[in-house]
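Only one protein chain is missing from this complex, and each of the others stays in its spot.
Per-chain residue numbering starts at 1, and chain names A, B and C are given in the order in which the chains are listed.
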Amino acid sequence: MKEKVILAYSGGLDTSVILKWLINKGYEVVCYIADVGQNDDFDKAKSKALSLGASKVYIEDLKEEFVKNHIFQALKANALYEGKYLLGTALARPLIAKQHIEIAKKEGTNIIAHGATGKGNDQIRFEMTFIKLMPEVKIISPWKDGGFLSQFEGRTDLINYAEENQIPIDSTLKKPYSMDDNLMHMSYEAGLLEDTKYEPQQDMFQKTVSPKDAPDKETKIMIEFKRGVPVKVENISEDKAVTGALKLFKYLNELASSNGIGRIDMVENRFVGIKSRGVYETPAGTILLKAHLDIEGITLDREVCHLKDMLMPKIAELIYNGFWYSPEFDFLMAAIDKSQENIDGKVYLTLYKGNVIVTGRESEKSLYDLSIASMDKSGGYDQRDAIGFIKLNALRLKLGA
Amino acid sequence: MKEKVILAYSGGLDTSVILKWLINKGYEVVCYIADVGQNDDFDKAKSKALSLGASKVYIEDLKEEFVKNHIFQALKANALYEGKYLLGTALARPLIAKQHIEIAKKEGTNIIAHGATGKGNDQIRFEMTFIKLMPEVKIISPWKDGGFLSQFEGRTDLINYAEENQIPIDSTLKKPYSMDDNLMHMSYEAGLLEDTKYEPQQDMFQKTVSPKDAPDKETKIMIEFKRGVPVKVENISEDKAVTGALKLFKYLNELASSNGIGRIDMVENRFVGIKSRGVYETPAGTILLKAHLDIEGITLDREVCHLKDMLMPKIAELIYNGFWYSPEFDFLMAAIDKSQENIDGKVYLTLYKGNVIVTGRESEKSLYDLSIASMDKSGGYDQRDAIGFIKLNALRLKLGA
Amino acid sequence: MKEKVILAYSGGLDTSVILKWLINKGYEVVCYIADVGQNDDFDKAKSKALSLGASKVYIEDLKEEFVKNHIFQALKANALYEGKYLLGTALARPLIAKQHIEIAKKEGTNIIAHGATGKGNDQIRFEMTFIKLMPEVKIISPWKDGGFLSQFEGRTDLINYAEENQIPIDSTLKKPYSMDDNLMHMSYEAGLLEDTKYEPQQDMFQKTVSPKDAPDKETKIMIEFKRGVPVKVENISEDKAVTGALKLFKYLNELASSNGIGRIDMVENRFVGIKSRGVYETPAGTILLKAHLDIEGITLDREVCHLKDMLMPKIAELIYNGFWYSPEFDFLMAAIDKSQENIDGKVYLTLYKGNVIVTGRESEKSLYDLSIASMDKSGGYDQRDAIGFIKLNALRLKLGA
Partner (left out) sequence: MKEKVILAYSGGLDTSVILKWLINKGYEVVCYIADVGQNDDFDKAKSKALSLGASKVYIEDLKEEFVKNHIFQALKANALYEGKYLLGTALARPLIAKQHIEIAKKEGTNIIAHGATGKGNDQIRFEMTFIKLMPEVKIISPWKDGGFLSQFEGRTDLINYAEENQIPIDSTLKKPYSMDDNLMHMSYEAGLLEDTKYEPQQDMFQKTVSPKDAPDKETKIMIEFKRGVPVKVENISEDKAVTGALKLFKYLNELASSNGIGRIDMVENRFVGIKSRGVYETPAGTILLKAHLDIEGITLDREVCHLKDMLMPKIAELIYNGFWYSPEFDFLMAAIDKSQENIDGKVYLTLYKGNVIVTGRESEKSLYDLSIASMDKSGGYDQRDAIGFIKLNALRLKLGA
């Protein structure tokens, strides 16, 4: 009996070649397509896989889980990698990999294949999750396989192999960038972008209009949070409200996208030790991070806020490096979850040509005390208390001077 | 002989009343005006102080030192308080206080007076610096003085006292906000802003145009860094270059200001334990932070970057809380200074209606290796190395599963 | 009707004077004695309080709660202040204060009095807890009260007042040290110890024998942990086992005490900015910390361990400074609690003349894998995996070289 392998399949050239290569090596191949909101024709991909010899194709809708259990978890932590990257790809990978393992279990196999390269982060994010959730897993990673690598040295070899094996090819033209698309973001890397000074052309961007092309009219919205996650988005300008994690996230994507919000261009550090240039569009995520930071401003204790800020880079690093399913991530997220218990309230924002402008906020769990904050009222605050406060805070400086 | 006190003087109602109050208490009062770039009429303030009875008035130009030794130091650390505030006031205070002490020493006294309130951060920033740099200092802080507080319960008392003591008053109307102006920023708090939901009106903003009113035309610039600090700004659109710390900072302020860049609205946590709403305009600082983060992306080692990111909130907290002159700040900044040794290079940016868009960067100290980053070349990178890398990184997860 | 105040009472000179002073000021005074395991005659103290005019005396047994909810919580975090101090006093204070507030609520008052000095840490630990748990509390702290301070400038004033007010005095001799005794430790400070070079005499120590006087015979014990806390102590030498939090803690105290374990001499940093010399005896705590670190060695994930180690000093600082009941402590402890889920197992130790020697450990939740750790077996570990692991870990160093 043939060994069965579950292959993460996209319908593109690479994974189609891998599918055929696995079949040619004698495997029964079950294809798995994760729907994390990318703009793909899943039915077409399924047909293609079956036509190439896949014994079965799973199309798994992970969008709701992606938003609720991944994007919103990262949001609680304000996770931002190296000060810029909202982790759109990194957040999806462990979820895709977890479902990959689920299918392997259902199909009664422990052999998993994926088409991520050996230079990137995704291979790690996939494989760490595979190993954690199925310690006995056997991973076939062709781009780290000596035989595969010597057979396919460049794109031409892939195309030739495709032609020899009746694999339909959409285009023999190499794309000018490598892209990753999901509900949260679109990423661009490689190709022309490998010149770090090269300025991306406007036609590259798929998920947002340019700030220059955005309407010359403000969109005023309100985002409501409960326990640190958004539960409602109101378009005040249009008197429209959206609730439900997936729905409101998609709606925020629309609003951000049309207002030119969420582009980032950076050189980042990969876990394998390489610096790499990445350009990202993260429309909804960009708004949510600003809104979440703002609602925390009024509801989160100062010292918790500062501790969170110190731990955030570590959390972002763990997500980026593929340690979503790890004891250290659970350890840190236990604290983060604790911190969000009172993060309720409404943030008012203006979207305008690339700008996300916070204009106000209110909360029933507010720690802001108008009477005590006021410069006109004492609010029970005795300014003379500051004398002792300063003197004792300065005492060690004085003794050390 | 009268005791001599050095009073930080602004020319406004409060410090004019304090000046007279001190004279009436029998002190000889020397006034000190720090020029940190605020838009004030220093000569007018000087005349006013002398006319009110000050025995001498110092006007100290601290602008160059402010930019080089304070703003650029914070920039090295990417210091940002609570994810938003660029610390414009907090950075100026220790410098103002240091010079205050210098004058006290020159004038042979150890008595210092300032007009900061007992609810705010500035009193702490001033007094911590005073005590650290002159442990034997005697601080007169009227807004924490029982006698003063009972004499002046509200603005009316100040105005009445001014009238009784022939203190000229510009306007008896209370300003709708409290403002602090310097080279780096303008801050707004109190008054109408105490309602955290209140949206500031456009006419409040003094240092930047609204993104809506900014030109519908991109400004393309280049900022060059050496050892982590900017040394040149080029306006590529206009083929103009500016060097010199103060000059380039002012020029960046112009560019940012006219392009609607640098506004922030937040609820922040004061050191005295109060949450307070602050609105800030930090034009040049906003561009520089983005540019500095970007040049670090290509020149800073990954692990140093991540450690810096974890320490940054602590550094920002120390600056915010007034611990600029402290052993713990020196301790952390020794590491930060070390990290900036190779932070050289050029960042290309587009300014447009509130947006600061990084479009590319280059550096002779780049750690980005095109051949190894490339998806088309191996660059000496053997993808099979990732097998062992992942297996050993996952080993403890596997054993723990 | 008289206002009612709840006074933390010890029976000693200071709090007896305070009791009388409060009565003389017109208060009804309810005394509260917290039994946290100190070696005091509570009945005698109660009689004394009543004879001095207290309207009621509460003696509250907090020992079990002290061990379970305070000492063992700190143990989970391996809390150690400034590398040395096991926080014996700091851990008891918030519990004592919490019960103080409970009594105030029961007695229908919000007035609280305590006799801690204004230079120490305990006033802060008490008052932070009071304010957190009863925001409307009114605190009477005589040693920070101007009237009290001018009335009682030194010990002689206290003794004179006592004589005038028929307060019985055990001894008019000042003790050579200030001590704090509870189930966890005995502390010594002030007096002769204020000379930081002074070597404490053996007769000072109350809770442990000197290592020199300990038996010249090893005591072999086993401590079993479940979820990070000790659940059983076995004296292997004597074939005796003790379970139950309070019982086993007391038994460990006995064993440690007789074997000369747990003395520490240090100069520490108080929250008020003063350096202070402290000498401590923490018998059971010293053994438990070593044992807990050891059982974590075999059951705790590496990365969680290292993160815990980085957060530990902050946790110890919060405990020391009196922030037991604070959102930041809850935040960090949520992570710590998470980390202890699998900290089960047995640690074998030898006690001998001041030494706590770990000799072995075992756990059903062990992450130690004999076959993979072994130098003689591969255990499924392919040494060649280390090639890629090292190459990719070194890649950024290579590119930076």
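Note that in this section contacts are C-beta pairs under 8 Å (C-beta built on N, C-alpha and C of every residue); 3 or more make two chains touch, one makes a residue touch a chain.
Given the structure is predicted, the values throughout are model-derived calculations rather than measurements.
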item: Of C:T15, C:S141 or C:S339, the one touching the omitted chain in the full complex; value: C:S141
item: Hidden-chain contact residue, picked from the options C:E164, C:E199 or C:E364; value: C:E199
item: Residue ranges of chain B at the interface with the undisplayed chain; value: 269, 272-275, 301, 303-304, 307-308, 314, 323, 326-328, 330-332, 334-335, 337-339, 392-396, 399
item: Chain C, residues in touch with the chain not shown (by the definition above); value: 78, 82-84, 117-119, 123-124, 127-128, 131-133, 135, 141, 143-146, 149, 154, 178, 189-191, 194-200, 211-212, 216, 218, 263, 265-269, 272-277, 293-294, 297-298, 302, 305-306, 309-314, 317, 325-327, 348, 352-355, 357-362, 366-370, 372-376, 381-387, 389-390, 393-394, 397-398, 400-401
item: Hidden partner chain, residues of chain A it touches; value: 301-303, 367, 369, 372, 381-382, 384-389, 391-393, 395-396, 399-400
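Going forward, only the chains that are shown with their structure count from here on.
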item: Same-site or different-site touching of chain A by its copy chain C, using the half cut; value: same
item: Turn needed to bring chain A onto chain B - CA fit, degrees, nearest 5; value: 180
item: Chain pair with the most C-beta contacts; value: A-B
item: Approximate Å spacing (C-alpha centroids) for the pair chain A, chain C; value: 44
item: Residue numbers of chain A (touch at least two other chains); value: 269, 272-275, 314, 326-327, 393-394
